[in-house]
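Missing here: one protein chain of the complex. Every other protein chain is in place.
Each chain carries a letter (A and B) given by its place in the written order, and its residues are counted from 1.
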Amino acid sequence: MQVNEGFKPTIVAFCCNWCSYAGADLAGTNRLQYPADVKIIRVPCSCRVNPLFILRAFQRGADGVILCGCHPGDCHYTTGNYYARRRMTLLFSMLDYLGIERERTRVEWVSAAEGVKFAATMNDFVSTVTALGENKRLEDLRCKAN
Amino acid sequence: MKKLPLSQMPALYAAMAQGGALYLPVDNAAGDAQFTRWQEGMELSRALNTVRSAKDFFFPQTENLVSFRMQGKTIEIIDPRTEGEDFVLFGVRACDARSFTILDKVFLADPVDSYYKSRREHGTVVTLACTRPEETCFCQSFGIDPADPEGDAACWLTEDALYITARTAKGEALLARLDGLLEDADPAPVEAQKAQTAAILAKLPLAQFTTRSFGGDVLMKAFDSPKWASLSEACLGCGTCTFVCPTCQCYDIRDFDTGHGIQRYRCWDSCMYSDFTKMAHGNPRTSQLERFRQRFMHKLVYFPANNDGEYGCVGCGRCLAKCPISMNIVKVAKALEGDVHE
Partner (left out) sequence: MQSQLIERAKALLADGTVDRVLGWKAGEFAYDMTPALFSSAQELDEGFAYDAFCGANLSKYLVKESRKGGRVLAFLKPCDTYSMNQLLKEHRILRENVYLIGVPCQGKTDVETLRALGITSITAARQEGEDLVVETLYGQRRIPLAEAMAERCKACKGKKHMIYDERIGEEGELENPDRFGQVAALEAMSSEERFAFWRGELSRCIRCNACRNVCPACTCEQCVFDNPASGVDNKAAATSFEENMFHIIRAFHVAGRCTDCGECSRVCPQRIPLHLLNRKFIKDINTFYGEYQAGEEAEGRTPLTAYTEGDVEPSVVYTKGGND
């Protein structure tokens, strides 16, 4: 994979309270390394994430946005992640259709026990987005730091 | 009167673009005319008029007024205006040229809008006479002659030449810059074109349309007309008519939080919108009927009452062509005529 020397992407990770946020916690307590550029936003359930959240993260300077929730079947609210899965599939496909790099968005299911998976997922996502470089196609110039 | 052979048009555009920008109607991806910054190779659209009016150049849809940057406990106030660039607006039709007079009455009256004024000062308006008016045209109802347009300079396109004449000092200055390209011309072809266009104008379906009955003391009669209910019932409450209109001038001022400061900008507003003039207590016009009425009362009654009888309409016909439900100022004025006469 190509590397983009010197570029440190900003990543926004929406994590569900019950599984993925706890997974991130576990990664922390196990001292697993993942880049500090990942900004975690805790949400009650992956289905709380409105498509606008994803877009606004890009507007506010994210170079990549990842949504993490409980594995299908394990949702704390039984079915929330099933709905999130459909929504994000369609949204990501639409972003791709508009010519926005599809690798900038991702969904991963991470349970509370999967600290290792959380760290590995973030490492992989950060390196993918680093290779893509800065988000240009879905940026809002007003929000660029000056 | 000066003229230039059509083969010399690219040279004319290049000369006009010297020392600034030249904007002219060019066909866009949808095949509609749109004012576009001229670049080598661009050609003037053959369409009668642009979808968006020429007001954009003096009163853009969005414009930053001031920015604030926060650093710790200090707030820096930044004036985003830079020294404006001189520009030439070429191919403006007579209706849009008149709209600038109407906008001037709003923005150049005390207190002067310095953002608008600066753009007006930097812009030179070169108009182009119409030869093929469309069925939606009714500029003649407002005393506008599309065959003999206003502007800093006016042009006529014939089959083989472009005729141009200056009307203001700015126009004279522009013509002086173009002097090498232009030759003195006999105005006879222009006069012939004017006569030909006048004959077409007389046959337009809206040739007899007039707003004269709204000029007098008709405010309450018009306001209280029972017809507003049926006229407005299908209105979608969208802003199409407002945004394609060359004379609509309402705007909103909003703050955008950039994360490291605030950008205070203004943007076009539409009286058709449910949050138009919304204040702390709510909105003074709570129904679409009231909002719809506001737009037409403003153009037909309030504006002339405050501006020596000048209507807030130039008859460009854009709203007739573009309203999704085909409701427009002509239908409204015709429907209300009887009520204001009584």
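Note that a contact is a pair of C-beta atoms (placed from the backbone, for glycine too) under 8 Å apart; a residue touches a chain by one contact, two chains touch by 3 or more.
Just so we're clear, the structure is a prediction, and the values are computed from it rather than from any experiment.
Q: Among the options A:Ala13, A:Leu26, A:Val43 or A:Ile100, which residue touches the chain absent from this view?
A: Going through A:Ala13, A:Leu26, A:Val43 or A:Ile100 one by one, A:Ile100 is the residue touching the chain not shown.
Q: Please identify which residue in B:Arg52, B:His260 or B:Arg285 touches the non-displayed chain.
A: B:Arg52
Q: Can you name the residues of chain A that touch the chain not displayed here?
A: Residues 51-52, 55-56, 58-59, 72-73, 79, 82-83, 85-103, 105-107, 137-142 of chain A touch the chain absent from view.
Q: Of the residues in chain B, which ones touch the absent chain?
A: Against the left-out chain, chain B lists 28-32, 34, 48, 51-52, 61-62, 132-136, 200, 203-206, 230, 233-234, 236-240, 242-244, 252, 254, 256, 263, 265, 267-270, 273-275, 320-322, 324-327, 330-331.
Definition applied: only the chains that are shown with their structure count from here on.
Q: Where the centres are mean C-alpha positions, what is the separation of chain A from chain B, in Å?
A: Chain centres of chain A and chain B, defined by C-alpha means, are spaced 46 Å apart.
Q: Can you check the complex and tell me which residues of chain A touch chain B?
A: Per the touch definition, chain A meets chain B at residues 60-61, 142-143, 145-146.
Q: Any idea which chain B residues touch chain A in the complex?
A: Its residues touching chain A are 69, 256, 258-260, 263.
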